[in-house]
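Shown here: the complex without one of its protein chains, the others still in place.
Letters A, B and C name the chains as they come in the text, with residue numbers starting at 1 for each one.
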């Protein structure tokens, strides 16, 4: 299992795209927003937490189809499925690798992008914390979507259509937590809900993803 | 009645024979109760003292909203039956119900928006209920798109069933999330089993007739569409057999 | 015969109109597809029976 994780991380680094691409996309979103809504820093400060969450979510979405599609194309998935690893472990590792290459960099760089959007001072900790708690759920849910669409030729758009509604609760609680942080309100409730969603998806969704992937490998 | 006897209708041929017998009656009943309910509601009920004539919209809004949710519940049940017992008719019934449920969701959304315009002064408000229905509609879209995208019927049935299961959990979660996110403008439920707390009798009885009409219409449509899906599936199987030689 | 809908006439009429139109389209589409698929299956079945 560790071998699979190491391989996926190594592949992400060798291919060049893995680590950087999502981050670059995030930066572009953050850069474009002021062009769209105007440069007034009070306005930006008010919407900064929401934009950052949305940007992170879209950057995550962008890289989902790579989670399984490459291994599908070169036959690795067939071979992994017949290897002595349970399918649930394979999809969990895949999700973890995706989070380490996409979600974690987003979390780490979010404060920098917060500066660009004049995120108010008290908002940084809750924002980073909410992203740290929420992005693993995005990766796990995304892996489920990727498993559903892995055999399809033009699955990218369908993948987005399937995954986005599933992202709604995570986005609501994550963005709400970041927003409350900015306004200096109590963040306990959304924090607990967000943590609950993440734990729940990590614990349960791999079974669905594995079942779906087995069906697609038939 | 012996519940086990119900499984006999999981056979496609039996299903078509049985539904062919009842379909005309259900269709007639559906049309009669819809016409009676809507005419009663539209022409023969008074205005509400607060909402004026817009109260007449509930005869469409409430039944369609109910059916939008019940259609998804039915798909959830039939998906589970497919996963557990592998009856093809069950999976096809879920497929047949999805577009009906989606249209019901659209009707609920449209009537809600039209109602909201005079009541709240805006076509669209990010009210928890409206928002939840919008999300439900997205789930219907994704579900139907997944069915349409996969060529192999059994694979599609498996994948959509699991999507329906997972989607149900997330839809429920979204409902709570949306409630938390915005305490809404929407009035409380207009119906509950306890009639005392409800809308007045004058509105209540025609509403019940309308709900019955929508339920019957839904059943008739699902029977008809399931028959169609069964026949389409058999057509594909025969064509494939021809190709195999 | 027509009830007086007052200032909300537009809202009430348009919501009935939109909903009934959607339902009619749904029923019509279902019936049309049902008829087509039934015919297609009958054609193929008779052909398959003929050819063995």
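The rule is simple: a contact is a pair of C-beta atoms (placed from the backbone, for glycine too) under 8 Å apart; a residue touches a chain by one contact, two chains touch by 3 or more.
In this text, contacts and distances are computed from a predicted model.
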Practice prompt. Using the UniProt record as the reference, specify the protein name of the hidden chain from among "Branched-chain amino acid ABC transporter permease", "Ferredoxin", "Cytochrome c biogenesis ATP-binding export protein CcmA" or "NADH dehydrogenase subunit M".
Written response: "Cytochrome c biogenesis ATP-binding export protein CcmA"
Response to the item:
Across A:15, A:32, A:112 or A:125, the one contacting the chain not displayed is A:15
Response to the item:
Absent-chain interface residues of chain A come out as 2-4, 7, 10-11, 14-15, 71, 73-85, 217-218
Worksheet item: Contacts of chain B with the missing chain: which residues?
Response: 10-13, 87-88, 151-154, 230, 233-234, 237-238, 240-241, 244
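Heads up, the rule we're going with is that only the chains that are shown with their structure count from here on.
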Worksheet entry | Identity of the most central chain, Cα criterion | B
Worksheet, complete the sentence: Per the C-alpha centroid definition, the whole-Å distance linking chain A and chain B comes out as 32
Response to the item:
Listed in rising order, chain A residues that touch 2 or more other chains are none
Worksheet, complete the sentence: The chain B residues in contact with chain C across the complex are 38, 42-43, 47, 52-54, 56-57, 60-61, 64, 99-100, 103, 106-107, 110-111, 114-115, 117-118, 217, 221, 224-225, 227-228, 231-232, 234-235, 238-239, 241-242
Discussion item. Taking the touch rule as given, give the residues of chain A at its contact with chain B in the complex, in rising order.
Written reply: 144, 148-149, 151-152, 155, 158, 161-162, 164-166, 168-169, 172-173, 176, 189-190, 193, 197, 205, 208, 211-212, 215-216, 218
Worksheet, complete the sentence: Listed in rising order, chain B residues that touch chain A in their complex are 135, 138-139, 141-142, 145-146, 149-150, 155, 158-159, 162-163, 165-167, 170-171, 173-174, 176-178, 180-181
